[in-house]
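I have a structure I would like to understand better, so I am pasting it below and will then ask my questions one at a time.
Excluded from the complex is one protein chain; the other protein chains are retained at their positions.
Labels for the chains are A and B, by order of writing; each one numbers its residues from 1.
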Amino acid sequence: MKKLFPIQHVMGYLFSLILSVVALSVILWDMSVALGLTILLICAAVQMSVQLFMFMHIGENKSKTALYTNLGYALLVGLITIFGTLFTMIWGYQIK
Amino acid sequence: MKLDNTLPMEYRSEENSNRILGFWLFLGAEIVLFSTLFAVYLTLWTRTGSGPDAKEIFEIGPVLIETFLLLTSSFTCGLAVHSMRLGLKKPSMVFFGITLLLGLGFLGVEIMEFVTYVNEGATLQTSAFLSSLFVLLGTHGLHVLMGLLWGGGLMLQIRREGYTLETSNKSFIFSLYWHFLDVVWIFIFSFVYLKGLM
């Protein structure tokens, strides 16, 4: 039975539950928007890493460089799309 | 066929490791797909027109259930791959089965949530905010649904053939997909629901 539940997976799971609860704190307590967003961003980023490294085994692949480049590029384009769209469509009108 | 027996079965043939790389690349495209949906949502989420805003319709209860179901399913999916690598067919299939059931539960809660919204008069047509919300959540939900069909078909193949080069490769790729959906959900949970309720 024990070998079916490797400690790494169990820890990863518990960790992801804890992170969700930490993220939940932003609506339980009053805090500034900036602080709240920071907490959310950090929690989400850590959660993503838990999935990537513990469950998706990204590090074990032989073409590691290709995978990390792919991921990095995708995240870069994704973030450019999100923040670039906010920049052009909303923030651009607000900056004088 | 050249086989490298030092690797787990799902990587062993050249075709298998090509497929895994190919799927990772596809996930890169999926990251951009969901980022674009987020870009649209984050641009439009305050533009509620005459409809309700985020605080008025979001309820944290069902969202927490969905999060819990999906996180757990991601965990069991990881366990399924782990036992597959140990060569244990039965436990692996049980874990895959649990994964799919949890996914089904997630989908059920999400559909109920949608029904509640619509009953409150918050539909796709109401406002830009709701259009972007429904399409973002719906795209994720559709992915889960595809995952259920895919996983179901896969379990039939594993039952028939056991873990071969092909089925183990497919199972591993399915697990990548499923973990990815979990990651997307984390971002929806954080930047749609929690941010909306903040």
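Definition applied: contacts are C-beta pairs under 8 Å (C-beta built on N, C-alpha and C of every residue); 3 or more make two chains touch, one makes a residue touch a chain.
The definition used in the following text is that contacts and distances are computed from a predicted model.
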Hey, which one's the missing chain according to UniProt: "Quinol oxidase subunit 1", "Phenylalanine-tRNA ligase beta subunit", "Na(+)-translocating NADH-quinone reductase subunit D" or "ABC transporter ATP-binding protein"? "Quinol oxidase subunit 1"
Given B:Ser83, B:Thr99 or B:Thr126, the one touching the chain that is not displayed: B:Thr126
Even though one chain is not shown, subunit A touches it at residues 63, 66, 73-74, 76-77, 80-81, 84-85, 87-89, 92-93, 95-96
Even though one chain is hidden, which residues of subunit B still touch it in the full complex? 1, 14, 17-19, 21-22, 25-26, 28-30, 32-33, 36-37, 39-40, 43-44, 47-51, 124-132, 134-135, 149-150, 153-154, 156-157, 166, 170
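In this text, only the chains that are shown with their structure count from here on.
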Whole-angstrom distance, CA centroid of subunit A to CA centroid of subunit B, is 15
If we count contacts the way the header does, which residues on subunit A are in touch with subunit B in the complex? 3-6, 9, 12-13, 16-17, 20, 23-24, 26-27, 33, 36-37, 40-41, 43-44, 47-48, 51-52, 54-56, 58, 61-63, 66-67, 70-71, 73-75, 77-79, 81-82, 84-86, 89-90
In their shared complex, at which residues does subunit B touch subunit A? 7, 11, 17, 20-21, 24-25, 27-29, 31-32, 34-36, 38-40, 42-43, 60, 64, 67-68, 71-72, 74-75, 77-79, 82-83, 86, 88, 91, 175-176, 179-180, 182-183, 186-187, 189-191, 194-195, 197-198
